[in-house]
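First, the structure itself, so that you have it in front of you.
Missing here: one protein chain of the complex. Every other protein chain is in place.
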Amino acid sequence: MPLSEQQKKEIQEQQNQSNTTKRVTAPNLEKILYEVMPALDHGFIRVIDYMGDDTSIVQSARVSYGKGTKQVSTDSGLIKYLMRHWHSTPFEMCEIKYHIKLPIFIARQWIRHRTANVNEYSARYSILDKEFYLPSKENLAAQSASNRQGRGDVIEGEQAKEVLELLKNDAARTYNNYEMMLNQRFDGSTIDESKKGLARELARMNLTLNTYTQWYWKTDLLNLMNFLRLRADSHAQYEIRVYADIMLDTVKKWVPITYDAFMDYRVGGTEVSAKGKEVIKKMIKGNPCDFENSKLSKREWNELMDSFDLKDKIV
Amino acid sequence: MPLSEQQKKEIQEQQNQSNTTKRVTAPNLEKILYEVMPALDHGFIRVIDYMGDDTSIVQSARVSYGKGTKQVSTDSGLIKYLMRHWHSTPFEMCEIKYHIKLPIFIARQWIRHRTANVNEYSARYSILDKEFYLPSKENLAAQSASNRQGRGDVIEGEQAKEVLELLKNDAARTYNNYEMMLNQRFDGSTIDESKKGLARELARMNLTLNTYTQWYWKTDLLNLMNFLRLRADSHAQYEIRVYADIMLDTVKKWVPITYDAFMDYRVGGTEVSAKGKEVIKKMIKGNPCDFENSKLSKREWNELMDSFDLKDKIV
Amino acid sequence: MPLSEQQKKEIQEQQNQSNTTKRVTAPNLEKILYEVMPALDHGFIRVIDYMGDDTSIVQSARVSYGKGTKQVSTDSGLIKYLMRHWHSTPFEMCEIKYHIKLPIFIARQWIRHRTANVNEYSARYSILDKEFYLPSKENLAAQSASNRQGRGDVIEGEQAKEVLELLKNDAARTYNNYEMMLNQRFDGSTIDESKKGLARELARMNLTLNTYTQWYWKTDLLNLMNFLRLRADSHAQYEIRVYADIMLDTVKKWVPITYDAFMDYRVGGTEVSAKGKEVIKKMIKGNPCDFENSKLSKREWNELMDSFDLKDKIV
Partner (left out) sequence: MPLSEQQKKEIQEQQNQSNTTKRVTAPNLEKILYEVMPALDHGFIRVIDYMGDDTSIVQSARVSYGKGTKQVSTDSGLIKYLMRHWHSTPFEMCEIKYHIKLPIFIARQWIRHRTANVNEYSARYSILDKEFYLPSKENLAAQSASNRQGRGDVIEGEQAKEVLELLKNDAARTYNNYEMMLNQRFDGSTIDESKKGLARELARMNLTLNTYTQWYWKTDLLNLMNFLRLRADSHAQYEIRVYADIMLDTVKKWVPITYDAFMDYRVGGTEVSAKGKEVIKKMIKGNPCDFENSKLSKREWNELMDSFDLKDKIV
């Protein structure tokens, strides 16, 4: 179910808009505004609107009458300082809005981030698109043996084929029955003129969780970074990480200075506990230090060693 | 899948707790604490904890050193005043926590209320219970002809039977295949020792939206009333209204004075627009007033007439 | 302490910006962007940035691929419908940012609205401007005799003069001593080269609550309307109402259709309790109804009569 001609036309019309404004603009983000950036097999992300840029952070941190910016180097220093010391409010001064199409089980994970504004396509009001997420073969992972909520090796061969068949058939069958109950096809046509359809708010319960939904999602830069820090992380579920990676790239286009500070201090950085600091201090001084005398749990020790690339010390 | 013996025992143990506290208590709510109050076919609501009572609202509104209450009549007058004039902060001073089991498509509607704290049972980490919501016959409504997101007449006879069969069979089949993919049954037993199971975070996508989930949900009294005002309303979807009605009753047991004010001003009350006021004023004075000269849209006119039980004036 | 030449220049530079954007714009709001709109004796409001317009509400309510708008009349009908039925999320899709200068005692009232983003000028970091709010004579009201938190008649003659003298002298003296303690004048010049100054975070405690502060304040349209509904109301303190009225006008320029619906349903509308509805119903039918048989408290009765302009029935 690719974009309809009508949808393409509507998107095109938005892209062709050219308005004059006294507001600040983010030229690199403007370039991809409204564009459909594909995610997973049938999903996408589109940037619909935004407010502010790097200079807006500086401007509000200084409560300035004008742009509040001095030179790029000073501004960059201030933004890094704010990021390092967990100042939050200046980053709330930029806002962005996305149009996102995503599988329902991912939408359920996503919505746990409450500090955002959401308008979801209503399945009480309309019929959902006939589209389901089916993992590609390389993403068909077995349950991890060591991590209760993670993935292990890829499932291959016959079993992989069976799994994909089950997912595909069940989604198709339940969607067909959804149409039967509605007495209406996804394209709006009636199935049996002599019958009434079940209420849409009821019929939807027959759909599987890999059915696609869509929403408008708007948040400020601070909360977007909180979202991305968790969801672009290697521990996040692959399917949401696909979306997070695309959004990370929109942040780079929108507020490049903030993006750099974010990558350095949050995404690429690490935290060390009070006990962990004692371990690192000993190691720097060349004093003997191993798991046994570290006062850390095995898990903590290994996470710490992993953070500082001391793989040979993992126990 | 009724409560297991283990679950019953755990609930019983909580109910048998008897602690001494200097905090205020709500005796009628204590009586039903931890109790399983059934909702729909397999769901439930349990009150797990609470903080404050009617006197806490009065106490904080007065920023008092002591209980802050005078006599029941004065306190009641103050609470009514606060409710009537949309004072919000004193009602935020009471907090309640529920354990709720509910179908996923209702959980998705519920979670749109963001000002609450939620911990949901994790299907990345655990296997979901083998339980699906199937509407009772009297709730099997057709799509409303007049309201795009409402219900019309009940579906009956053969069609009703067919719909229920479809829902039942699809839920059962997709759940069985969920177990197949996990290579594990809902009771934890392995299906085929020679195989790995698909990661739980993936397998769950095959479940239908009427599968039950559960969560701990905590909110303050103000936000609970905002939730109930919308969800205990006759326009709310029946399935969420069942839960809202149970919760309304817990509010009555918890903060009876606030409950009365809430029923009078919010649930039983109505709003009249500036234009609507002009209509009502004319009617009170006995001046001629009908739809044509009202400046209201047809929909607004009918809603207004309906509010004041003037059914014969509906156009 | 009017705007400095430097500040005027910075504002002018912002106003001279002319960028091209694919985003929607609000032409009437663009006209006044960055402009200093005076409030009280030394305060002001400036619109710094905004996101979205009336069509953005329609677009997100419809989760549309394009602009989502049909014709003005349909869009207007949808916006009115959303407002009437308390739909909240579509109105959260528009965002606005103000730069505001206001007396501290008003800032303290303002900040109680928590769902906004704020960056305040830091008196830990900088010296506050030498400006204090002094009420104009017609706003020098006596305490209300009937309403514990309201104003009564204007204070006149000698007493008025005395009050204004006290306010003026105390603000001037405490500010001078603030400078003395800082060992620095408001213009940054040092007072006594041989002395250290007290830390700014301490010295500020000597200032009176009518000293002006300033902040960047950003919120979405829904929360802005919640703010305006309370603060543009006749029961709000005069000094905050001055700001609310200016902001109300910016809403009109920004989202004129939403503004009309807001004025009709919220600002100009009224609420009637369940008991109040019974009274109105009787009155419409011409049945005898007075305070004694109304089941309302005296206060409720009077507020209801007042709402519907039945002044002669007030008891």
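Brief remarks on what is shown
The chains carry the letters A, B and C, assigned in the order they are written, with residues numbered from 1 in each.
Assume contacts are C-beta pairs under 8 Å (C-beta built on N, C-alpha and C of every residue); 3 or more make two chains touch, one makes a residue touch a chain.
Everything numeric in this text was worked out from a predicted model, so none of it was measured.
Within the whole complex, the absent chain has one touching residue among A:3, A:72, A:172 or A:310, and that is A:310.
For the chain missing from the display, the contacting residue among B:67, B:235 or B:299 is B:67, taking the whole complex into account. Within the set B:41, B:95 or B:162, the residue that contacts the chain not displayed is B:95. In the full complex, chain B makes contact with the omitted chain through residues 3, 7, 9-11, 13-15, 17-25, 30, 33-34, 48-52, 56, 59-61, 63-67, 89-90, 92-93, 95, 97, 99, 117-122, 214-216, 218, 220.
If you put the missing chain back, the residues of chain C touching it would be 103-105, 107-108, 111-112, 114-115, 118, 120, 122, 124-125, 133, 135, 140-144, 148-153, 155, 159, 163, 166-167, 170-171, 173-174, 177, 180-182, 195-202, 204-210, 237.
Residues 77, 80-81, 84, 86, 89, 112, 230, 235, 263-265, 267-277, 280-281, 283-284, 286, 297, 299-300, 303, 307-310 of chain A touch the missing chain (whole complex, contact as defined above).
Here is the rule we go by: only the chains that are shown with their structure count from here on.
Here chain A and chain C face each other with the same set of residues for the most part; over half of the interface numbers are shared between them. It takes 180 degrees of rotation, in steps of 5, to superpose the Cα atoms of chain A onto those of chain B. One simple way to say how far apart two chains are is to compare their mean CA positions; for chain A and chain C this gives 35 Å.
Taking each chain's centre as the average of its CA atoms, chain A and chain B sit 29 Å apart.
Chain A has residues 118, 120, 122 in contact with two or more other chains.
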